[in-house]
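Accompanying notes for the structure given below.
One protein chain omitted, others in place.
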Amino acid sequence: MLQKKDNKKNFIALIVVALFLALVLVLDQVIKPTDKMSMLLTVLQKGSVYALAAVSMNLLNGFTGLFSLGHAGFMLVGAYTYAIFTIPAESRDTVYQYYDAAIRVSFPEVLRSGLGSFGTVLGVVLAVVLAGLVAAVFAWLIGLPVLKLKSDYLAIATLGFAEIIRAVFQWGKLGPVTNGSNLLKSFERISTFKLTVGETTIKMSTFVPVLIATVCIALIVLLVNSTYGRSFKAIRDDEIAAEAMGINLAKHKMISFVTSSFFAGVAGATMAMVLGIAQASNFKSAMTYEILLMVVLGGIGSITGSVIGSVLFVAASEWWLRGLDSGVFLGINAPGIFRNGFRLVVFSVIIMVVVLFFRKGIMGDKELPDLLKPRAKKASKKASKKEVTK
Amino acid sequence: MSKNILRVENATMQFGGVVAVDNLSMEVNEGEIVALIGPNGAGKTTAFNVITGVYAPSNGMVTFDGEPIVRNHPQGKMKKLYKGENSTMYTAAYVPAGRPPMEDEEATKAWNDAEHERDPFVGSDKVLAPTPDKITERGMARTFQNIRLWKSQTVFTNVLIAKHMRRTHGLFSAIFRLNRKEEQQQREEVLQLLKIVGLEDVKDELATSLPYGKQRRLEIARALATDPKLLLLDEPAAGMNPQETLELTKFIGEIRDNFKMTILLIEHHMDLVMDISDRIYVLDFGKLIASGVPEEIQNNERVIDAYLGVADDAED
Partner (left out) sequence: MDLLQSTLPYLISGISVGGQYALIAIGYTMVYGILRLINFAHGDVFMVAGLVMVYLSAAMPLYIAIPLMILLTVALGFTIERVAYKPLRNAPRMSVMISAIGVSYLIQNLALYITGGLNKNYPAIPWISDKVTIFGMETTRVTVITPFLTVILVAALVLLINHTKIGMAMRAVSRDFETAQLMGIKINSVISATFIIGTFLAAIGSMLYFTNYPGVVPTSGGMPGLKAFVAAVFGGIGSIPGAVIGAFIIGICESIIKGLDTILVVNGVITEQVGFSTFSDAFTFALLIIVLVFKPTGLFGEKTTDKV
């Protein structure tokens, strides 16, 4: 019986997700880049990048209780891996201006020659998966020494490793691979994502990042609700009890760390394809902090919260609060106050208010299905109360 | 004679200059309920922590189900500090097998003095430095003095998580739900267990919302879910009133009968201890001062002194 109920729930969830993806695909075709509504597409694109980054950070910080601040480093690894393996041969020499490019493979290009536009998609997917894997390998190497550390020491050590990664990727001697401190560009980016079926071309510049984020977040949801996810929560709640109940701390922390970093790598790759450039100097600790604040905004320990938090964050900073930076906001014209940077100030104040007064964030540790449940319970409680008063 | 399931030999735990457990030797036989008692600060919980692998002992050895599981080792940090009695006996250089039973004092002494073969386990950290989870996997489960439930989880999930260790599927199967059968079976086992311990009606409540007595019960249920051969209870009746203690006494007896469980417990409530224990060990200032059946302990002068606090000089 239990299983039947579960199956039904899963089925509904699947339909909702499919409808959402279909809607995104439609929007992709309908909205033109010149439209005012094209901001919506930007929000969806960047929102999916940050949503994935936030959810993967939440897996580690919120569900396993490991306060790690190395996210930007793993995203950097992902972004670079993706970029390097999708730069087409013709632009390679212009990109690697000062170096002799060492890696001369472009997945989409290789596969395109055999499979057409479908090959491009496949190549992109392969590069994204590789990006995640490389980030995961980095995480594994870093995790060996640092996962033994306790709370804030872990935070500072992971922060340090992220900085080391950034320095290594900017190192001149690695120039043939990473292009030194210069940016990587001209690789496969979302604006060129199209599928040609016969005569019609289907634009997929928003669909692809949204799809990647959706699939990855779904995987994380599955992990969190599995027996492993339950053990992560046990480690978060009480490490000593978890170990006494037979949970191998080193192993489970490593699984969480590596998985989280895998998805951070994928998020980095998605970010590269959305922005069209990849540069190590962008992946500073400030980026980690920003993602952390999105997680906090949404509620630590809630996947739904992280998604909402990051989409709100992106929507506000890219769209709704734009006016705060450009002179006019809500019809008030005050260029003296509403100038460059004001948006971020307002933003940080909002975040501080959340951190101080709404510590649980938007969702607390609840998920979307939980929200529907307690309401029903409350209603029944109310009903029973009424009966009593009668 | 029934089988010896837990055997602690000359366990010593030293923190800096403090010897919390001093040359403790004890055994627990299959099917027994054994109590470890002693005044506050006697080193009972430390002894538990040594047995369950939370601390690596400064000296000594713990054998569980015929296999050495905890032992001091040359790589251990504490080794350097400890220079006391028997300090070379359990270094990994010596073979643990073939030791005579502890009761036979003469033979034990002769064995200790004699030269022995090199240890086959040298360098195998599987035996030398186990983590608590490895020991739990071998069939030893414990509860905590200050209840340590997973507070964000329901009663049911608390017990279910303890089953995680007995999984046969890997990460991939778990994510893609290829382990449904196993999961379903574990859920049923947990439900069954909750029924037995009488927590079925509160299974969806948050663990920490339960009243104190039920939290204790839940901790025991959680330990039982790991399928142990030996259950270690650290002050299960702490903070309970006489009525609750009585219920708990009954409950522990039931566990032994229903699960054919061997139990080692630390307790302060003498009624409970005398009621259910088959044998009792008494610790004072880390040292074993008495052992025997409840009647013997009740009449043992050293024990009475330890509890009533006779001045040290009067004793000498």
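Order of writing sets the labels: A and B. Residues in every chain begin at 1.
As a convention for this text, contacts are C-beta pairs under 8 Å (C-beta built on N, C-alpha and C of every residue); 3 or more make two chains touch, one makes a residue touch a chain.
Here the structure is a predicted model, which is why all the values come from computation and not from measurement.
A.B. asks: From the listed residues A:50, A:207 or A:342, report the one that touches the chain absent from this view.
C.D. replies: Among A:50, A:207 or A:342, only A:342 touches the chain that is not shown.
A.B. asks: Which of these touches the unseen chain: A:293, A:314 or A:363?
C.D. replies: Checking the options A:293, A:314 or A:363, the one contacting the hidden chain is A:293.
A.B. asks: May I ask you to list the residues on chain A that touch the chain which is not drawn?
C.D. replies: Answer for chain A: residues 61, 67, 145-146, 148-153, 155-157, 159-161, 163-164, 166-168, 170-173, 240, 284-286, 289-290, 292-293, 296, 300, 339-342, 344-345, 347-349, 351-352, 355-356, 359 touch the chain left out.
FYI, only the chains that are shown with their structure count from here on.
A.B. asks: Counting in whole Å, what is the centre-to-centre distance of chain A and chain B, each centre being its mean C-alpha position?
C.D. replies: From the centre of chain A to the centre of chain B is 45 Å.
A.B. asks: Under the stated contact criterion, what part of chain A meets chain B in this complex?
C.D. replies: Going by the criterion above, the answer is residues 2-3, 219, 222-223, 226-228, 230-231, 233-234, 236-238, 240-250, 255, 301, 365.
A.B. asks: Of all residues in chain B, which touch chain A in the complex?
C.D. replies: Within the complex, chain B touches chain A at residues 52, 54, 131-134, 136-137, 141-142, 144, 148-153, 157, 160-167, 171, 174-177, 179-180, 183-184, 187, 222-223, 226.
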